[in-house]
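One protein chain is absent from this view; the other protein chains keep their places.
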Amino acid sequence: MPGNTFGKLFKITTWGESHGPAVGVVIDGCPPRLPLNEGLIQALLDRRRPGGSEASTRRKEPDQAKILSGVFEEMTTGTPILIMIQNRDADSGAYKPYANVFRPGHGDITYTAKYGIRDWRGGGRASARETVGRVAAGAVAKAFLDTENIKVSAYTLELGGIRAVQRDWEAIDQNPFFCPDREAAAEMIRRIDTIRAKGDSIGGIVEILATHVPGGLGEPVFDKLDADLAKALMSIGAIKGVEIGAGFESATKLGSENNDSITAKGFASNHAGGILAGISNGDDIVIRVAVKPIPSIQIEQKTIDSSGNAFNLSVKGRHDICAIPRINVVCEAMVSLVLVDHLLRQRAIS
Amino acid sequence: MPGNTFGKLFKITTWGESHGPAVGVVIDGCPPRLPLNEGLIQALLDRRRPGGSEASTRRKEPDQAKILSGVFEEMTTGTPILIMIQNRDADSGAYKPYANVFRPGHGDITYTAKYGIRDWRGGGRASARETVGRVAAGAVAKAFLDTENIKVSAYTLELGGIRAVQRDWEAIDQNPFFCPDREAAAEMIRRIDTIRAKGDSIGGIVEILATHVPGGLGEPVFDKLDADLAKALMSIGAIKGVEIGAGFESATKLGSENNDSITAKGFASNHAGGILAGISNGDDIVIRVAVKPIPSIQIEQKTIDSSGNAFNLSVKGRHDICAIPRINVVCEAMVSLVLVDHLLRQRAIS
Amino acid sequence: MPGNTFGKLFKITTWGESHGPAVGVVIDGCPPRLPLNEGLIQALLDRRRPGGSEASTRRKEPDQAKILSGVFEEMTTGTPILIMIQNRDADSGAYKPYANVFRPGHGDITYTAKYGIRDWRGGGRASARETVGRVAAGAVAKAFLDTENIKVSAYTLELGGIRAVQRDWEAIDQNPFFCPDREAAAEMIRRIDTIRAKGDSIGGIVEILATHVPGGLGEPVFDKLDADLAKALMSIGAIKGVEIGAGFESATKLGSENNDSITAKGFASNHAGGILAGISNGDDIVIRVAVKPIPSIQIEQKTIDSSGNAFNLSVKGRHDICAIPRINVVCEAMVSLVLVDHLLRQRAIS
Partner (left out) sequence: MPGNTFGKLFKITTWGESHGPAVGVVIDGCPPRLPLNEGLIQALLDRRRPGGSEASTRRKEPDQAKILSGVFEEMTTGTPILIMIQNRDADSGAYKPYANVFRPGHGDITYTAKYGIRDWRGGGRASARETVGRVAAGAVAKAFLDTENIKVSAYTLELGGIRAVQRDWEAIDQNPFFCPDREAAAEMIRRIDTIRAKGDSIGGIVEILATHVPGGLGEPVFDKLDADLAKALMSIGAIKGVEIGAGFESATKLGSENNDSITAKGFASNHAGGILAGISNGDDIVIRVAVKPIPSIQIEQKTIDSSGNAFNLSVKGRHDICAIPRINVVCEAMVSLVLVDHLLRQRAIS
């Protein structure tokens, strides 16, 4: 069974390869009469675009979103919304030398194992370019969440071991890493420069915060809110870990420390990260994800080609040094999609 | 949309509450002609049963599995398999005093928010007793994986801050914590005793290892193998974090460190945890999950009742001190279910 | 992908074979706080029970419904509802002689082709006994529809070529064929007697009427209300045709005859059968299904066994002469299930 659809009631199906004519998404299940236009989608896509930061690829894509269906006179009609973004600056030639090489850390070897065929141009479907469709759909999800006053934001908590200490929300949009700590952000820039000079790459941690989420979202026992969030985020290419609230720290805590006391005014603490027994509890939802380093590096690596011959690979393409901060908006989109989906699911039984 | 079904081709639906007449599961999609009998299911259920360790509840349940459909002359027929386990030792009276109280760390408050009604007896559907159905289904999944020589095991990596250093596979079945390090296991026992004496509880980390998994399993871009594993595991009550391979450590690594070199004989390391671009790469699959402390503790906690009145709660019921090790077999079951499901999904396109 | 689940938001999964220990259903997605008890389910099951009419099998099953989960203090809780009905009067011995014979008109040959194994006892999963689970679920669906004042009824329109002319609703419960025309019903009884004497069987037509269905139900372009109704009904064993409103007659009509004029008070006619463009239009929903004759007959038939050897079959078991009227309540159940499902689906976007 294919896996390119996400969501049950607010369903998205992304399509497109890195170097095909276009990438995009079809959204089925968006409630009717939601105000929507291309500008609104563009605004979120612009936050994902390469070139936005020091850590990014130099591929230049205008990433212009076109709505081809489902919207009439700037209102959704309840029918499928097709959003298309044309690929313009694809340089397949740069990938030709590795057409038969399995690049370490990439899906080349696993796509071949799975499908017996591989579109090697720019990583094909396994490219991060696929996330353009996710972000476009996320923009629609966020427009819907806005009508319920729910806000989702993703920011850089850690990069190359440098961790934000402050949570200064105003700082986020004022540094290229979308980091809520100005000092940490400045240090991150220096760290990225050092790593670029070595031809290496680096990982980090993104934190996602959702506020004003009503209690009652999540469908036990398998489609719990945290389970669906974990899936949504782990489905993003570079992510290798997900934790909710206290997360891995809760493994070392006592019950008396970890439990959040309840008062008439709400929870006294939020180790639960806003989710209890798989259902939102009305508190902020807090999630952290571990982002691995970009696997394409200039430093030479040992690998093999599809015939099993050894190959020394040094990747010269236009690659990011770190998936952060471009991945932040993808996380934000995925969390938004999960929340909309569960809002609609809860409506059905209310 | 309800959420009590897991899997797409090998689909399970669990049912039942802690203190209802029975709990169980219906499995739809089990391939025909698989040898199966109740003894095989019982064997895995016995590993989950309370009373098996120092950390467990004193509720005594024989947990006898009965197969009511889908099996003919000890072979699966391809039709739905209904497995029922009767509840025998339920003591609802112990929960009566808290019928209107929201126990901290439990789903009492969120189930009420979601459904507007709550079966307070033993936690109702939110009880860990629901996992009996998961384990029964997991036993069938494991029987199928056996025919492909795929093995899944879950063991205690850390408990109350005590971490296993050794990976001594023979040790696992020789200590009550299913820990692959005898010394760590001995220390864990002492730790549990200390915590029980205080009326508190503790968390830990479970590691799950799947070997002989063929390459090619996983369905990009949303039903990636790691995404489905994350969902499967995060759907288990006490779990607050999931990581694959290097997981959160990969956030601090350089690309040159984190990439697994490929040789003609396989991967030189396994930071990927056996999954690349969401598809199994043929190497061992390695996952770790963070388990929070059991929320029911004897130490007094502040909370409220359903009318918003303050309530000082000290839970006297028969509760586990730690969800580990009983949760291990649940993790093993869920990972097995994901693997069978993806094996069948891959067959469809092969 | 297995096919034992029906519905998207109000999901049912039936399980069980004709001669296994039990048959039943698990319902996932029933809204919480719906009053429900076993008596309510029993009432509908009693209408399906063999022995209720001249045309039925002589197998005597008390068909006692037991609710094992999902209901607390006679209210649904929003969690899965498991209903079990034990099989008591199974006589597998009568089927033993045909264990390797492919009975004409039955699924023996196709189940073998599909699964490579067949539970020959009483037809196994392919038996009409499976519909017990559907009717039990239908009773819950009808309880929900009652809260919206939606009524669904199924009655015998035609049997062995004898067609009801009257639509006398009071007559339905006063004759063994649930026929709204007393004279036709009397003739049907005579027809059945003649056919039984010959050791043969006969088919007929059931009409299903749903009233007070609100406009707006149905999900274009594939999950249209008529599409889902067609599937629901065609999934019942003996049904070979489904038509909505004017149905096959509309094939010979002019547009000017077939279109239903619209007035401020509603539609002037109902050739559409209550559905336009796949969405309910607020008028009565009218469906007819063609029911084939029961394939098990005493008259000798030519067939083969599983080795391909010729076999002359004369079926001596306790079989119905006609699937009508027992199939009526199954139709009623399936239509009710579709309507509930679409009511919930519509809520999600409203």
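As written, the chains take the letters A, B and C, and residue 1 is the first residue of each chain.
Definition applied: contacts are C-beta pairs under 8 Å (C-beta built on N, C-alpha and C of every residue); 3 or more make two chains touch, one makes a residue touch a chain.
Remember, it's a predicted structure, so these values are computed and weren't measured experimentally.
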Item to complete: Could you list, sorted by label, every displayed chain in contact with the chain left out?
Response: A, B, C
Worksheet item: Touching the left-out chain: which of C:I41, C:A126 or C:A164?
Response: C:A126
Discussion item. Tell me which of A:P32, A:P62, A:P97 or A:G308 is the one touching the absent chain.
Written reply: A:P32
Fill in: Interface residues of chain B (partner: the chain not displayed)
1, 9, 29, 31-32, 78-79, 220, 344-345, 347-350
Response to the item:
It is residues of chain A that touch the chain not shown, namely 1-5, 8-9, 11, 13-17, 20-24, 26, 28-29, 32-33, 66, 68-70, 72, 75, 77-82, 84, 114-119, 121, 124-125
Discussion item. On chain C, where is the contact patch with the chain that was removed from view?
Written reply: 1-6, 8-9, 14, 102, 104-107, 109-111, 113-115, 125-126, 130, 158, 160-161, 195, 200-205, 214-224, 226-235, 237, 240-264, 268, 271-273, 275-282, 290-297, 299, 301-304, 308-310, 345-346, 348-349
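Going forward, only the chains that are shown with their structure count from here on.
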Response to the item:
Two copies, chain B and chain C, superposed on Cα atoms differ by a rotation in degrees, nearest 5, of 180
Item to complete: Average the C-alpha coordinates of each chain, average all protein C-alpha coordinates together, and give the chain whose average is closest to the overall one.
Response: B
Fill in: Classification of the chain A:chain B interface as same or different, half of numbers criterion
same
Worksheet item: How many angstrom between the C-alpha centroids of chain C and chain A?
Response: 46
Item to complete: Take the average of all CA coordinates in chain B, do the same for chain C, and state the distance between these two points in whole angstrom.
Response: 39
Worksheet item: How many angstrom lie between the CA centroids of chain A and chain B, rounded to a whole number?
Response: 27
Worksheet item: Residues of chain B touching 2+ other chains?
Response: 1-5, 8-9, 14, 114-115, 125
